[in-house]
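In this view, the complex is presented without one of its protein chains, the others remaining in place.
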Amino acid sequence: METFLQFLFSGLTVGAVYAIVALGFTIIYNASDVINFAQGEFVMLGGMCTVFFSLWGLPLPVAAVAAVIVTSLIGVALNKLAIEPARGANVVTLIIITIGASIFLRGLAQVVFDKQFHRLPSFSGDAPIDVLGATLTPQSLWVMGGAAVIVVVLWYFFTRTTFGKSILATSHNRLAARLVGINVELVLLTSFALSAAIGALAGILVTPITLTSFDAGTMLALKGFAAAILGGMGNPLGAVVGGLLVGIAEAMGAGYLSSEYKDAVAFVIILGVLFVLPSGLFGRRGTERV
Amino acid sequence: MSAWLMQPRTGGLLLLAAVMVAIYLAAPNNFYLDVAIQIGLNAMVVVGLNLLIGYAGQISLGHAGFFGLGAYASAVLPVHLGVPPLAAPFVGMLVVGLLAFLVARPVLRLKGHYLAMATLGLGLLVFMLLTNESQFTGGPDGMAVERLRIFGERISGKDWWYLITCVMLLLSVWLTLNLIDSPTGRALRALHDSQIAAQVAGVDVARFKVIAFVYSAMLASLAGSMSALYSGFVTPDKAGFLHSIELVIMVVLGGMGSTFGGIIGAAVLTSLPQFLTVFAEYEHMILGAILMAVMIFLRRGLLPAILDALRRRRLS
Partner (left out) sequence: MSLMTFLKATAATSALVAVAAFATGLTAGEAAAQIRIGSVLSITGPASFLGDPEDKTLRMYVDRINAEGGVNGEQLELIVYDSEGDANKARTLATRLIEDDEIVAMVGGSTTGTTMAMVPLFEDAEIPFISLAGGIVIIEPVNPFVFKTPHTDRMACEKVFEDMQARGLSRVGLISGTGGFGKSMRGQCLNVAEAYGIEIVADETYGPRDTDMTPQLTNIRNAQGLQAVLNPGFGQGPAIVTKNFAQLGIEVPLYQSHGVASKSFIELAGAAAEGVRLPASALLVANQLPDDDPQKQVVVDYKTAFEAEWNRPVSTFGGHAYDGLMILVDAMRRAGSADPVAIRDAIEETTGFMGTAGEVNMSPDDHMGLDLTAFRMLEIRDGDWTIVQ
């Protein structure tokens, strides 16, 4: 039982990060139909900026806030400089633009920062907490709690505020949204900023556990994308469930099956789900327009 | 005869062959031939993948998996199963073709990003298999491949491999162009425009998607085998996610739906890192910026953009 619980904690911590990355994919996808493969770089930037801002003398909380702001600005710049000019391009072309952006950001981080691994101190110590025989670090609680807060705030924003609702409306029908007077440019800009900001937040929360480096984003983008697809692209609930499922599948796979094939476990599950439900667990089942 | 020559297809093939000869004559040393051979091998994969992406409209982020399987076929089969080295690439190609055929129907039922995810997952499974089964594959550090012998002669020189690569690339292009020009190819083009419209018009959509998928997988496998035999070793990296992405970028960069464009895409993306070595640390930033710029400003790809520019100049 405690062994199972230990695997579960591991899966939930890792899964919470995947969930936030998947949410980042979802927000941008809903606003612009773009799959943003630079999403993992937002997470990397959150962690790396915090590390270096504090090395350059800022107190840690200030460094963290500054990192979130800088990353959001980079998200906005990505939209303005790369996505908007390519509006109307083929889906595959757009994917390659975001891959180009991800290579660019990784290169930038390597030049501005460095190529080493870095850590941040845990927010509230390293003394493990004992839960029914399994142990949990306080930082894991920060990660899971942070993810939960992000989900609740996003839910409130998208369903209870006028501006949030106008973003949702745009995702359903851009032309109609424009007709009812929604500023579509502002919606796009907000989506990229928001997506970059939560990515950066995830990066800051998780760096004390996972460490970070300029190329930490690639794997996260891959897993986050897998999670978003598993849940059904475009569905925020699906993104969260998908993220947690992928994380838990990996931990259980490593614990009970084979640590060499733990990533395979997650992908086999995703393939299995897609063969049965071609739009993921909670995806829209629409008909194609001719 | 002259009518045959005037077909763009034949003209293109002849021009491609001429470029190949010119590169061989102009190459100052073997390093240039080495890069040219790698361009040729990548181009073989891209030509097939272009049929799938550009004509059938189906994205695949897992074709490096097929490339890797082909590469390991020529490495593993002779050592562990006693298959003659010369036959191994073809055995590998058949096995990969069969595998692709088996997964094609369930995978190609998926659309857009879901298809991307499924092919990505398949590629990753191949990658993990090659990395973890080290008793056969040598693990992450890879394994050596026996050099190919024809009539007892060791085929290891760059000249030989340049010739083999050129011939195989020309053959692949010729075969692909014929496929595109056949009724199947026309159906495929219809497919890219609109699946449902094609279906309504009586095209067996699923069948043609499967053909394109299997064909491109087999071509990737063959190129993989050749690459392994040429370099004398294989590593799982060649089956990895990043290589899959590179292949798709080559297709899109050159121009989706343009067979010769794909070759240009392969040439540019394969040789670009060699130029960028002078920028040292800035290499990745510049590579990323070039990718973004080309895709934003020439979103249909290099070859179509160049053709447009030429046509406009002639009109003015």
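Letters are used for the chains, namely A and B, taken in the order the chains are written, and counting of residues starts over at 1 for each.
One rule holds in what follows: contacts are C-beta pairs under 8 Å (C-beta built on N, C-alpha and C of every residue); 3 or more make two chains touch, one makes a residue touch a chain.
This one's a predicted model, so the numbers in the text were calculated from it and none came from an experiment.
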Absent-chain interface residues of chain B come out as 6-8, 11-12, 15-16, 19, 22-23, 26, 28-32, 34-35, 38, 131-132, 134, 139-142, 144, 156, 231-233, 235, 237-238, 260, 264, 267-268, 271, 273-275, 277-278, 280, 283-284, 302-303, 306-307, 310-311, 314
What is the set of chain A residues that contact the non-displayed chain in the whole complex? 3, 6-7, 9-10, 13-14, 17, 110, 115-119, 121, 126, 128, 135, 137, 206, 209-211, 213, 215-216, 218-219, 251-252, 254-255, 259-260, 262-263
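As a working rule, only the chains that are shown with their structure count from here on.
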Which residues of chain A touch chain B in their complex? 35, 82, 85-86, 89-93, 95-97, 99-108, 110-111, 222, 225-226, 229, 233, 260-261, 263-264, 267-268, 270-271, 274-275, 278-280, 283, 288, 290
What residues of chain B sit close enough to touch chain A in their complex? 53, 59, 106, 109-114, 116-118, 120-122, 124-125, 128, 132, 194-197, 241, 245, 248-249, 252-253, 256, 281-292, 295-296, 299
